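In what follows, a single structure is set out as structure tokens and then discussed.
With one protein chain held back, the other chains of the complex are shown just where they sit.
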Amino acid sequence: MKRKLKIVILWVLILLMLTGCWDKIEIEDRAFVMAIGIDLSSSNKRYVVTFQFPNAAQITKGTSGGGGGSEKPSFAVSEVADTIFSASRHISTRIDKALYLGHTQAIIFGKDVVENKDKFQQVLDSLDRSYELSRKVYLLVTPQKAQDILLKKYEMEPNTGAYIRDIFKHYNRTSRFPTIDYNKITKSLHETNGNAIIPKIIAGKDEIKIAGSAIIKNYKLAGWMEDDENMGYMLLTGLVKGGDVAVSTPGDEERIEIPFNISNVIRRRAVKEENGKIIYRVILEVEGDITEYTFEKQMMKGDLLNVIERKTSDEIKKMTQKAINRFQKELKVDMLGIGDYIEKYHPSLWEKVGKDWDKIFPEVEIKVDVTSHVRRIGLFR
Amino acid sequence: MIKNNDKISANQVAIILFTTMVGAGILSLPADVSKEVGPNGLIAILGGGIASLFFARLILYLSSKFPTETFVEYAGKLITRPISIVISAVLVFYFVMFVSLDARIFGEVLKIYLLPSTPIEIIILTMLFSSAYLVRYGLEPIARMSEILFPIMVIPLVLLFLPVLTDVDLSNFLPFMRVSLIKFFKGMLMTTYSFVGFEILYLLFPYVIDRDKLKRSVNSAMFSTMLFYMYITFFVIGIFGYKETREQLWPFLTLIKSINFPVFFIENVEGIIMGIWTFTIFTTIYSFHYFATLILSKLLKAREHSYFVLPAVPIIYLISLIPDSIVTVYKYAGYVSQYMSVFFIAILPILLYIILKVKRLGGKDEEKT
Partner (left out) sequence: MRFFDKIFGKKNDKKEAKNGTLASNSLKVNLDYIKNKLKDCDDVIYRDIWVGENQQYNLAIVFIDGLVDKDLINDHVLHSLLLDSRQAAPSIEKIKGNLYEVIKKGTITGGDIKQITDLDKCILSILSGDTALLFEGSPEIVIISSKGWQMRSISSPEAETAIRGPREGFTETIRVNTALVRRRIRDPNLKIKQIQIGERTHTDVAVLYIEDIVDRNVLDKVMERLKNIKIDGVFESGYIEQLIEEDWHSPFPQVLSTERPDKVAASLLEGRVAILTDNTPFALIIPTTLATLFQSPEDYYERWMISSLLRILRFLAAIVALVSPAVYIAFTAYHPGLIPTKLTLYVAATRQGIPFPAFFEALIMEATFELLREAGVRIPVPIRQTIGIVGGLIIGQAAVEAGIVSPLMVIVVAVTAVASFAIPSYSAAIAFRMLRFIFMLLAAVFGLYGIMLGFMVVLTHLVVLKSFGVPYLSPFVEIDISDLADTLIKAPLMYFKNRPEILDTPDRKKMKDLREEKIESIEDDRRDNNDKKQ
């Protein structure tokens, strides 16, 4: 009798549980959001959130047949709401699928969001706290409206989110935008109380371009960085994995631009205190290849390589100087990791200056020494 | 019911110790130590580990003086019977609290990462019932289960972190040891929640076959646990830095989400980790569950501990639902680990040791130096 009772109870429990399947959503009923765009509404009080997700049915048809046809390869829907996630809830009134954010590849902030300190902080917090969002999303800022970027369909890759992610995957070809992912951005924001660099994205007619970056100071947009400054910044912070520097040398008729293709950068740092002033030295050793020259002249002759190396070093130094000026003189915010370095490697010095770092930073003397080495010149002499 | 003779080997003791200790602690450990000692979390864990080793050996020593009795029985000889009964009852409550807390944390994590809409009650109940199913069979199956789950828990975790090695920034561990001693001890205190588990040494002694190897087992178990925690914390702090780590609730899991495993097509190792983590919690829960019922059975002089296993489930379940939110859960966890744990791990053994020496009690000296 006792045994039977146990079995009955067991069965009842099992049956009760079977009524559940609380979380089951069939995969075809989900909308996998690939990219999210966040702007502020015209009254600046609410958010306009855009979700871009691919048209799942289209994917296999595309591979088996030829081109798509009349079907749209991806959808983008916008919603206006008070907070980010209420937007995703409200959208369910219009979309028949359940939004799923676990595969989101990129989040784009419109310019107006980054200019508004409170809103930006709120957005960041909701991203941080979210459990559905993966930490591998890429954050981007656009000077336009994020909605505009996402609502367009791009021929190259209709799935905008994947498009953005793939651009990041090949980042080591160029140093035109900083290779910063979500982790680094939030880390920087937390540690420096609101300073970070976020890559910039703009939409062309039929494609998107990621180049340059936005400077965030105290959770507000403080400016944009373009090409050279960007590269200088990356060199100083050790983020460079590739890129090119154009060096000009005298040629027969005009000056020739020789591209120095960076393959490796070794960065060393040192800090000294002299006469109450802090001197921060960055020593860069750059290695690279030469990929273009004039057809006739030979490279292995004479002093040419040394000349190129010297000129490259100069160019690089100029770039870093631009970045330094930007941060030190113009914005007065330490994004170069100097404070971080001092705190870690010279803690006694940090104890002295740490509290007033914001004031001391603009006075720091930053010296950059660059040496370049040409390692390879291609297949030709 | 297949009878087991409840005899286990010293090797199995080491494994049981390890799997019991490694439980819910790994989730929050890096955050807790970062809060107190900043980038020196690793050292704090090292300190905590050594201290735990010391106390574990102390408890082992105490138990070895009474080779055929568990704590419930021999405590009465050292401190008077009534007090020992009270302390044993508190020990039961202590173990039950841990099961409840761990079950609750497990439910919370699962709800966030895997099953958002499933009622947490169901998650906790299923886990508790599985534990009850195993615990009813006694100590031997528990030892075997731990033996099987141990490599499954450890090896994938160790291997999965390796690709992240390149992203680790060693400078995140500087500045080195520029923290006050008080803070450091506080940091060590934070690690207690993660090292809780070796109190079972109060009860294990009579069931072990090769007792002379027990010292080595305890050593290896404590060291392995400590190394394991250090390994994980190394990666967390190495990638996030201490400032970011202390902001997060479960830095371990956030780290998992960030790992990119490019080799195989598996982008997300999250799934595997969640599965393995289920086993980790399972080993902790069933161990405490068993020992709680064991003490109960000894206190109430029952023949079989299995009578108490099922009735314990609803009690644990109800307790686990008491805290409102994860915030209160950790508050309670803090109380329990900082007050009760310290008592059982540190204060009580020292007290008993002193009384032991004073009264010169105990059986033949089991220790071979």
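A and B label the chains in the order they appear, each numbered from 1.
Here, contacts are C-beta pairs under 8 Å (C-beta built on N, C-alpha and C of every residue); 3 or more make two chains touch, one makes a residue touch a chain.
This is a predicted model, so every value here is computed, not measured.
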Chains in view touching the one left out: A, B
Which of A:52, A:78, A:134 or A:261 contacts the chain that the document leaves out: A:134
Sole contact to the chain not displayed, among A:28, A:96 or A:155: A:28
Residues belonging to chain A that touch the chain removed from view: 17-18, 20-21, 23-28, 30, 32, 54, 56-60, 100, 102-103, 105, 132, 134, 162
Residue ranges of chain B at the interface with the undisplayed chain: 2, 4, 9, 11-12, 110, 114-115, 118, 123, 126-127, 130, 133-134, 137, 141, 143-145, 147-149, 265-268, 270-271, 274-275, 278-279, 282
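The rule we apply is simple: only the chains that are shown with their structure count from here on.
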Residues on chain A engaged by chain B in the complex (per definition of touch): 17, 20, 22-23, 131, 134-136, 183, 186-187, 190-191, 341, 343-345, 347, 350
Parts of chain B lying in touch with chain A, wherever the complex brings them together: 112-113, 115-119, 122, 126, 171-172, 174-175, 178, 239-241, 243-244, 247, 254, 257-258, 260, 268
